[in-house]
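Left out: one protein chain. Kept in place: all the others.
Labels run A and B following the written order; every chain starts at residue 1.
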Amino acid sequence: MLTLSQISRFYGDTVALDGVDFVVPEDTYMSLLGASGSGKTTLLRLIAGFEEPNHGEISINSKRIDGQAPHLRDIGFVFQNFALFPHLSVAENVAFGLRYRAENPLSNNSEILDRTQEALKLVGLDGFGHRGVGAISGGQRQRVALARTLVCEPRIVLLDEPLGALDANLRARMCDELRAIRERLGVSFLHVTGSETEALTMGDEVAVLANGRITQSDAPDTLFSQPRTAEAARHMNAWNTFDGGLCGDALSNQEIAVRFDQMEVCAPGTAPQDHLSLKAQYLTGEFNGPTALSFFRASDGSLLQIIDHLSQPRLPDLIEGQDYDLHFSSNALRQFHGAA
Amino acid sequence: MQSGILRPALATYTALFLLFLYGPMIVLAILSFQSIDGGPQFPIRDWSTYWYQHLLGLAESSRVSQLPVGESLVRSILLAFMTTVVSTILGVMSAEAFRTKFKGSGPAFYLIILGMMVPGVLVGLGMALLSNTLGIGRAWWSTSFVLHVVYTYPFAFLIMLAIFNRFDRTVEEASFSLGVPPAQTFRRVTFPIIFPGVLSAMLFSFTLSYDEFARTLFTAGRDLTLPLSIYGTFSVEIYPNIFAFGVLTTLFSFTLLVIYGLLMKRFTAKASRFSGQEDAA
Partner (left out) sequence: MSAISTDPRATSAQTAESPALIRERKDRRRALGLLTPGLIWMALFMVLPMVMVIYVSFWTQTTFAVNSDLTTASWERFLSSSTYLTAIWTTLRIWLIVLVSTIVVGYPVALFIGLFVRNKTLQTALLVACVIPFWTSFLIRVIAWRPMLGTEGAINTILLKLGVISEPLTFLLFSEFSVLVGMTQIYCVFMVGPITFMLGRIDISVIEAARDLGASFGTVFRRIILPLSLPGVMVGSIFVSVMVLGEFATAASLSGRKVNLLGNIIVSQVGSLKWAFAAVAGVVLTIIITAVIALALRLVDLRKEM
């Protein structure tokens, strides 16, 4: 179990991480979701030991690892750019750690060969060992990077936007494979990404990193349907977050969130009595195939989105520039006290 | 760029410039085949390889004394070799240090760069004065050697700095994350990747030292290096044997360059077997 408590990291005056508390349990696929610049790569680099925190503690199974040299931490790292050794072949890349690591290096060539073959088979690169790392495709490089890390049997594997450099097709396929490989090995993966879809698909659990802190860490469906903070809600890219005062004085000074698919539109003054409502101007629509997005601007300037599934259309015909009432059941509402 | 007359004019000018660069060497090469009774000028009386034989000590006794190149050549090569090793090691170490940001890196940078800026005759004089005062004997392998390193180390440093600027740090971090300690990481990952740069630094150091003469003049003591032997003949009348020597030493330098090219090619061929063949896959 990897535990981070009160981890902070500054660069001069810039605060990258500001008291992160975070736990990655055993045998878990953990996704870490954060916008670019949120410090998610920094967090991984701190865990791996490429950098050190300004304060806080990092421990594995309640043994502190911060302050330890990176090569003694026994933590795997898969880089966004793969960082394969350009002067070595695929098999040499995979065997590298086994051969030259400080703890318990292998010198028996046939054993190294066996383990290398096994790792390559695991990632589906059987027979690619003799190739140069430049002579294989992006997806294959990704697998080499993975095999190279997994063959050393680290206590936990950190993946820094591992799918970022791949095209959309390949990304979808690697998603499934990563999950399958992890389940077979039983080691914890900490997968950092900026895409909420990727985080929700992959993770047994998803943590959201915002403003230098972990704002929520939960199972994907819980996180998606019950975000506990406005930040978490915003990261799902499925929630409108706005000032409760827009819906009347009862909710003033609170940030509230309503999911895109749980808001309705009607002509001004015709909202059902038992629903909360607010006035907003229709800006424009966006057609995405099976779904359509409509954009509204509330009186305080905040942007609201409503999603409509074409199979069950529920929005009236909207005219750009006109005011409408947006309404929703109070069950759909999430309130965040003291947030924002 | 369409500029009418300008382009052909500049092309012609560049051709003339190359003639200006190469002209003297070409004339020197032609005159090195002067006959035994010819002087260091035109016309060529008769084509011969006499002066080459004379240079190598194969000619029968002659009115012109043989150039003292034998032992000084060995000294120069040894000196260049020692300089290459030390300045490349220092250059790699310093450039590696400059990958970390630290206070005082600016002055340190300029202190190193100063080594290639200070005129040889000045440091040469200073070293001669210093060794006189301290009562240390001057010799090519001591006082000259340290000055050669002062001169070539900045070049090696700058080359390695440029190489490290383009170096992708994450491969080192990848190695650490596999449990490989820093020393092994340097040996197995960093060094093989920066090796072409190291080779360039070595080539530079060797050629600069092999040809260096201002820094050696006051500091070599009794045993002369090759450039000093050549310089000694400047004050007296010159003969075509110097031209023959010029041709041979130029050939030697080019041989070095070719060896460097072959090593580089072999290395990059090996590297490209493993990278950069996107479409081959």
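Quick note on the criterion: a residue touches a chain if its C-beta (ideal position, glycine included) is under 8 Å from a C-beta of that chain, and two chains touch if they have at least 3 such contacts.
Values in this document were obtained by computation on a predicted structure and should not be read as measured data.
Asks: By the contact criterion defined above, which parts of subunit B meet the unshown chain? Give residue numbers in ascending order.
Replies: 1-3, 6-7, 10-11, 13-14, 17-18, 20-25, 27-28, 31, 39-43, 90-91, 93-94, 96-100, 102, 106, 108-115, 117-123, 125-130, 132-133, 146-147, 149-150, 153, 157-158, 161-162, 207, 211, 213-214, 217-218, 227, 230-231, 234-235, 238, 242-243, 245-246, 249-250, 253-254, 257
Asks: List the residues of subunit A that touch the chain left out of this view.
Replies: Its contact residues with the unshown chain are 8-10, 12-13, 15, 18, 51-55, 66-67.
Just so we're on the same page, only the chains that are shown with their structure count from here on.
Asks: Just give me the whole-number Å value for how far the CA centre of subunit A lies from that of subunit B.
Replies: Using C-alpha averages as centres, the distance is 54 Å.
Asks: Give the list of subunit A residues in touch with subunit B in this complex.
Replies: 48-50, 69-72, 74-77, 79, 81, 83-89, 96-97, 100-103, 131-137, 140, 145, 148-149, 152, 154
Asks: Provide the residue numbers of subunit B that touch subunit A in the complex, in ascending order.
Replies: Its residues touching subunit A are 168, 170-171, 173-182, 184-185, 188-189, 192-193, 270-278, 280-281.
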